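With one protein chain removed, the remaining protein chains of the complex are shown where they sit.
== chain A ==
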Amino acid sequence: MAAVFGVRHLSPACSLHLSAFLDQLQPQVVLIEGPSDCSDFIEAVVSAELTPPFAIMAYTDTTPVRSVLYPFACYSPEYVAMQWAHAHQVPCVFMDLPAAAFLENDTPAKPQANDQAQDQAVDLKLDEEDRWERMFEHETDGAKFTEALALFAHHLRQLQPPDALTLRREAFMRGVIDHYIESGIDAERIAVICGAYHGEGLETPSASGQAEKLPALSVRRTLMPYSYFRLASLSGYGAGNKAPAYYEQLWQYGREGHPDQAAAAYLSQLSFYQRKHGYSCSTAQVIEALQLAQSLAALRQETAPSLQDLKDAAIACMGEGRPTVLMEAFVDTEIGTAIGSLPQGLSQTAIQNDFYHALRTLKLQRYNTLTANLLELDLREKTTVKTEASAFLDLRRSMFLHRLRVLGVPFGTLRPGTQARGDWKESWDLKWSSTAEITLIEASLSGDSIASAAQFVLRRQLTQAQQLSECAAVMEEAFLCGLQESLDDALKAVQALAIDSSALEEIVRTARRLSTLLRFGSLRRMDSTAIEPLFHQLFYRALLLCPGSCQCDGKAARGVMEALGSINELSILHDHYMEETWLDVLTELSGRDDVHPLLGGYAAAIRLERGLLAEAELEQWISYRLSPGVPAEIAAASFEGLMLRNHYALIARAYLWRQLDEYIASLSDPDFQRILLVLRRAFGAYSAAEKQAVAQNLGSLWQLDEDSVAEVLNDELKQEEQDLLSELEDFDFGEF
């Protein structure tokens, strides 16, 4: 019987005891649970140029790409065994089924299947990893550890009997072991490193000598650099550690023979991080946290505090009882930023494969050159072709190129100006470069296909976004990339941020963006049902915020005015959306005295444009706003607001000009100068013809001859008039 050492993948305690086990056994061959067709990677893995974390990956070369991943960190028992074998010049191979066996089924098999099973094992009201740490990670006695793990695996196997694939794997592994025994090596000196779950499966003798039929599926294999961030299962892979950096520390201190120092080191690192980021956190607090953690562990009759104990203690002693204070420090200290690297030229990642495959299917191969080529896309459905694939070929191309752009792969450059968000036309410059290839390999850290990597990048952008506009930008990216899931995530984030925003302009801008997606969503064949309620919420919120936002100073008023214009436009674009409420708001704005007069006037202008300001009401409004005694600036601003829209409608109403005339006549000279400035600015937006019409209005009011007025108006300016005008330029705005 071979010497089997059961491990849990990614467990420092296992690695520690494994080293001692190998030193004692001095095996002649080391067999490791891992895809047997990947054994040729072991040489590269143990080379000095490789820095963990890394992963062995196998993937199908046909679409849809399925992949299976074996991640390793410096504290992985398998990695430790490979290094041991290399140092002692002992042969070392993988002994599990070839990777293809895991890719046959549609669902990718998880190499750490036994970890998943533990979920159902025992419920101690702790999460699985914490439970594991409490039971095993702090056990320093090798014999006790092995015994306890074997017992645990035994119970696990009874709760969760092996499935067909597992049985096949175990039979295959037994075959490999038998092969080495037959070749003359003493069974006692064959070291077998496999998941503890398989221990019992390997002990039962092979039922038959029948050779395992190997799957015929063709797969590609590669080594790839990995990161602690990905290992920490934040990127969707379940098989990892939640706290790789913390586990690395357990491993380092354990190897040096001071396992008890890991807890103090962890807490000190937290306090270091806190101090560096401006929080006060004293050494005394670290000591108190350590005491509390130890006392928490003692409450459960455990020898050393687990990560959860340390965290809870840190929150109570260093974070004033609030986890949020320490959250960043936790992430930094537990996950860390370690990224692995490989010897050069080793990587042929799945994402590269996906890229070239996409070039083929999207008929973009001829653009894969070193010179830039123009590609014009028409995103609309082509009705003349037969298959759906070619009907939307350009749309799929566009999504592909946008995804690459999100990943930062400089393959295609979108020509500026052609990218009206909802437009159906896009122009790209395509060019292959070695930088593109390198960034593509780097992108493999984010995902195994272009789509999943882009999705990952967008999600990261989303978690970092703090401004509504940033989230909205991600939302648009997701829309352009055709990533439905990212779009839904982004919508959720936008909703969350919009709730806390009380800036009218930002909300309206976001609503505008949503409106674009709503109206053009069908062009990109995206599901826009989730957008509608959010649009409604933002729109309604904007309406609620209007009266408050309009009580502002002159500086802010221009921005708010634009927002009012946008709301009106959106309401019309979306089939008179919430029109009644919107018009109520406008009526309120135009009637109130405490909003900025420019905005009051503007609201009246919109009402006039929508045909909801009756003649009598307009006349009353004008006469109210231009009552004698109203300060010149306020009256002028009201009038300016009114004049900014529907010029002709205003020109046609003679009483309006009569009232303006009467008001101006009532002003003193300095007041007149002030109002002149505002009026001049207001009329700046009028065309020559409109100005002439205004002049004619006033002319007839003053009973002047139309022609002579026009003559004066369109004449060159005289010198003294020029002077007067330039005097106005220097006008002191005083309290404006």
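Note that in this section a contact is a pair of C-beta atoms (placed from the backbone, for glycine too) under 8 Å apart; a residue touches a chain by one contact, two chains touch by 3 or more; residues count from 1.
Here is the rule we use: contacts and distances are computed from a predicted model.
Hidden chain, UniProt protein name from the list "3-isopropylmalate dehydratase small subunit", "Protein-export membrane protein SecG", "Dihydroorotate dehydrogenase" or "ATPase family associated with various cellular activities (AAA)": "ATPase family associated with various cellular activities (AAA)". The hidden chain makes contact, of the residues A:A20, A:A87 or A:A496, with A:A496.
Listed residues A:S39, A:T413 or A:Q537: the one in touch with the omitted chain is A:Q537. Of the candidate positions A:T146, A:Q285 or A:Q659, contact with the hidden chain is made by A:Q285. Of the options A:M82, A:L250 or A:C317, the residue whose C-beta touches the omitted chain is A:C317. Taking the complete complex into account, residues 125, 280, 282, 284-285, 288, 291-292, 295-296, 298-299, 312-313, 316-317, 319-322, 492, 495-496, 498-500, 533, 536-537, 540-541, 544-545, 548 of chain A touch the chain not shown.
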